[in-house]
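The complex is shown incomplete by one protein chain, all other protein chains being positioned as in the whole.
By letter and in written order, the chains are A, B and C; residue numbering begins at 1 in each of them.
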Amino acid sequence: MNMFPYLVGGWLLLVGCLGVVRSRDLVHTVVCVSVAQSGTYVLLVAVGYQSGAAAPVQGEGTPVPGPVVDPVVQALTLTDIVVSATVTALLLGLVIQIAKLHGTVDPDRLNDLRG
Amino acid sequence: MSRRLRLVVFGLGVSGIGVVFVLAALLIPRFGGGDHPYRDLAVPAAVARSAPNVVSALNFDQRALDTLGEETILLASVVGAAALLRPTTSEHERSIVAEDRILSATTLLGYLLLPVTLLVGLDVVAHGHLTPGGGFQGGVVLATGLHLLYVAGSYSTLVRLRPLTWYGIAEALGAGAFAVLGVSGLVAAGGFLVNMLPYGRFGDLFSAGTVPLLNLAVGCEVASGVIVLLAQFLAQALTVRATR
Amino acid sequence: MDPSWLPPTVIAIPLIGACLVLALAQHTPRLVVDVAALVTALFTVAGGAVLLVVVGAGRVVTRVGGWTPQIGIVLVADPIGTALALLAAILTACALLYTWRYFDSAEAHVHVLLLLFLAGMVGFALTADLFDLFVFFELMGAAAYALTGHKIEEPQAVHGGFAFGVVNSLGAYFSLTGIALLYARTGRLGLAPLGAALTGRGADVLVLAAMVLVLTGLLVKAAIVPFHFWLADAHAVAPSPVCALFSGVMAPLGLYGVVRVYVTVFGAAVPAVVAHRTLVGLGVVTAGLGAVMCLAQRHLKRMLAYSTIAHLGLFLVGMATLSGQGMAGSMVYLLGHAGVKGALFLLVGLLLARHGNVDEVGLHGRGRADGVARWLFVLAALALAGLPPFGTGLGKAISEEAAERWWLVGIFVLVSAATGGAALRAGLRVHFGLGKPPTDADPDTTSGEDEAQEGRFPARIPMTMVVPVVVLLVGAVAIGVVPAVADRLAEGGRLFVDQAGYLEAVTHGAAATQTPAPARWWTLSGVALGVLSTALAVTLALLAVHGRFGWLGRLLDTPLRTLHRAHSGHVGDYVAWLLGGVAVLSGLLILPALP
Partner (left out) sequence: MNMLVMLGFALVAAMGTAVVFTGEPERQAVTLSAYGLSLTVLFILVQAPDVALSQVAVGTAVVPLMVMLAVRKVRGRRE
């Protein structure tokens, strides 16, 4: 039970990769890449969690003593979310052009980069 | 490779990685434990600079270089998506068909939500160092808010309210302002991205030094950037057609 | 004066320049955009050069935001990182000059993306923080995917950009997973604090798994087998000046990252012999596969791309010695290679601009009238094989000496001869019309016939396209004949593999101890081996042009076809290989390192 959240992170990364490998549609591929990336968010916040601790935002007025969960991993996760959105946008842009030029988004039918 | 062979290679790889990952996860400190050395340094450092939202302090002060890189990634991908989705020589943008102006429930909801969302967005940007949120979150909310017009069924209004050239410039200036603030730290306080302004009183709107300014720059960049980004996708889906 | 302001300034220059160009682009003529972008790149070159001088044989440590290394991000400029940043700036300037007359469209996208790409590369080369390394890795990636797919009228371009994007991003996510595991163990993100936290505790499965995962993304960037598939696709389709950047500095930065992270973070925790053996093995396989695939191409840009893969393998072999000399040799080799390979890519770009084609067979004899360009092509091909006094030859000689074992020396000679021979073969066929054009077409390879036109069929070759080629080749010679370069890199190599010194410099800012590294220069055997591989390349090229392979050719036919078929352009295949590769890497690095 103690390691379950970490395993969820790893699971999402790998299941995203599985989705890419068995994908039959490049839009689906892109979504699976973003699922794989979400595994990294989950792992990061899991690593920084502390039972019973407060959110890393101090109250109005004076700072409140007492433990907070790790804010560092949250800062990293924020960056990670931006990266995910931008990569998704770029890949979808490429997929739109692939659809126009190849007339298909089935990876099995794209065969112009061999050898 | 055939589909089958591909899945076999993948399966072998995944089983190897899976075993390693599980063995590694067994050695990670217990979930929910209290040992967080970086936090123990970061939280007092943020409080000392009057930034109640420690995550914002990390993003805009202690690890501001990460955020500079992150905003540059956003800039690169907005420019990149604009480059990838530009209409080719064999395409044209067809004119927007004027929509009928019946005030349906969705339309009304869209128009009602629009000002609310924009206000929320501005609030999230402005209080980034005090409450959850900041330039990035607020910027996205602002950009999404504008697109409620599309949900409300008025793509033409959206296009009129969205002079893309200016948003392009605002995006560039927002991203540039972050870097320029970094360099001003160098000039004024002898270090790149040094928090050079007075920290103010804990909890005030004007406190935490440069954090709110950086938040503002990011908010400006993100809002404009996301608008430009979504504009490319909307144009592709709605108006760009191959010339026959 | 305290020089710590310089490294962040060199990162900020291209960034602010890119924002300015983007803001200007909306309302100003194309010429202003061209000049602004070029001036920005030249400022970055100047900044990098000043930094290199200031760094000298030591390190410049910058605490960004004034925070201590435990709380904030630290930048460390050492000779090798700075040399790579400078190289990136020079190649970007060349690419911008070359694009002056290259793209018709008035869009400033390429300029902005190139400058942001430069900012990413400089940041990657200077940062001393693991997460920041990931951020700059992604910045390089985002700009690079868009640049790769930039020719949106060409089916292959968008396909290649997509495969590159998916494989690189997934590699980056594996790295980030590794970073999270390391953070869980140590609560640190800086390279030096991480290294300090792992020192003296030995490595368990958690640390080793984290190492494998972190290295995965960097090895993907470095195109090491079996993570190399994206490189050939991306290089085949990206605009030629962008290829010069990808081959010359982006992929080598991946190798830089591998060794930097291993030495600074895991140097004390994971036995050097395990890392050494694994990396040498990967390097040898990569070099061999790249050389074979290079010879088996007719698409000129794919041929150059596989030659890059082969050379990346050789650089990795040199770096994997984890010695100052090996590092220095690889760096000299890498810099020389960047000049030579950049020149070759730009020359192929000229062919594409003049003839609308990059197919070795289709262009047979058509490049005879290309004046100076055809001689430059042959010269660059010979330099690629390691002809003294080019930097490639010197780097190869120093690396061979550092690799010590005779069979590794043999691999250096054969692989460089094969890649040089393939390039020479193409040059002789295209520019001199030697031999008969081959007739058989392998259905499993890509021909270069339907490559989209770049530029606008100039009747005369514009100077803006020739000057960068000459600059790059002169640079490659300079690296081989100016002793200061090799001397400085020898110092840099020694500093690079010194984990304790790095940690000391970051924590206390102490100056490096001044025991000068032994000078590395041409030796008799080095010159002889350089001449030998050049001679082999010439022989190979002449044999290939006249098609004299007989039974050997028939014997190799089936394995070659299988290899071609494995490089399928299918993104699912590439990801399956990626996962398989991670598993193999885990086996190689984790099992022998466990107590």
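To be clear about the criterion, a contact is a pair of C-beta atoms (placed from the backbone, for glycine too) under 8 Å apart; a residue touches a chain by one contact, two chains touch by 3 or more.
Not measured: the values here are computed from a predicted model.
Listed by label, the shown chains that the missing chain touches in the whole complex are A, B. The missing chain, though absent from the display, is touched by one residue of B:9, B:41, B:141 or B:172; that residue is B:141.
When the full complex is taken into account, the listed residue touching the unshown chain is B:55, out of B:55, B:83 or B:152.
Residues of chain A that touch the chain left out of view are 1, 4-5, 8, 11-12, 15-16, 18-19, 24-25, 27-28, 30-32, 34-35, 38-39, 41-42, 45-46, 48-49, 51-57, 68-69, 74, 77-78, 81-82, 84-85, 88-89, 92, 95-96, 99-100, 103, 105. Although one chain is not displayed, its contacts with chain B can still be listed: residues 32, 53, 55-56, 124, 132-134, 136-137, 140-141, 143-144, 147, 226, 229-230, 233-234, 236-237.
Simple rule for what comes next: only the chains that are shown with their structure count from here on.
For the interfaces A-B and B-C, the C-beta contact count is higher for B-C.
Chain A and chain C, compared by their mean Cα positions, are separated by 28 Å.
Averaging C-alpha coordinates per chain places the centre of chain A 15 Å away from that of chain B. Rounded to whole angstrom, the centroid-to-centroid distance between chain B and chain C, based on C-alpha atoms, equals 31 Å. Across the assembly, chain B contributes residues 6-7, 10, 14, 17, 21, 26, 28, 36, 38-39, 42, 63, 66, 69-70, 73, 76-77, 80-81, 84 that each touch 2 or more other chains. Counting partner chains per residue, chain C shows two or more touched chains at residues 131, 135, 138, 142, 145-146, 149, 152-153, 158, 161, 181, 183-184, 189, 568, 570, 572, 575-576, 578-579.
Listing the residues of chain A that touch chain C in their complex gives 6, 9-10, 13-14, 17, 20-23, 26, 29-30, 33, 36-37, 39-40, 43-44, 47, 72-73, 76, 79-80, 83, 86-87, 90-91, 93-95, 97-98, 101-102, 107-108, 110-115.
By the touch criterion given at the top, residues 1, 6-7, 9-10, 12-17, 20-21, 23-24, 26-29, 35-39, 41-42, 45, 61-66, 68-70, 72-73, 75-77, 79-84, 86, 88-90, 165, 168-169, 171-173, 175-176, 179-180, 182-183, 185-186, 189-195 of chain B touch chain C in their complex. Contacts from chain B toward chain A in the complex involve residues 3, 6-7, 10, 14, 17-18, 21-22, 25-26, 28, 30-34, 36, 38-39, 42-43, 46-47, 52-55, 57-59, 63, 66-67, 69-70, 73-74, 76-78, 80-81, 84-85, 130-132, 136, 202-203, 229, 232-233, 236, 242.
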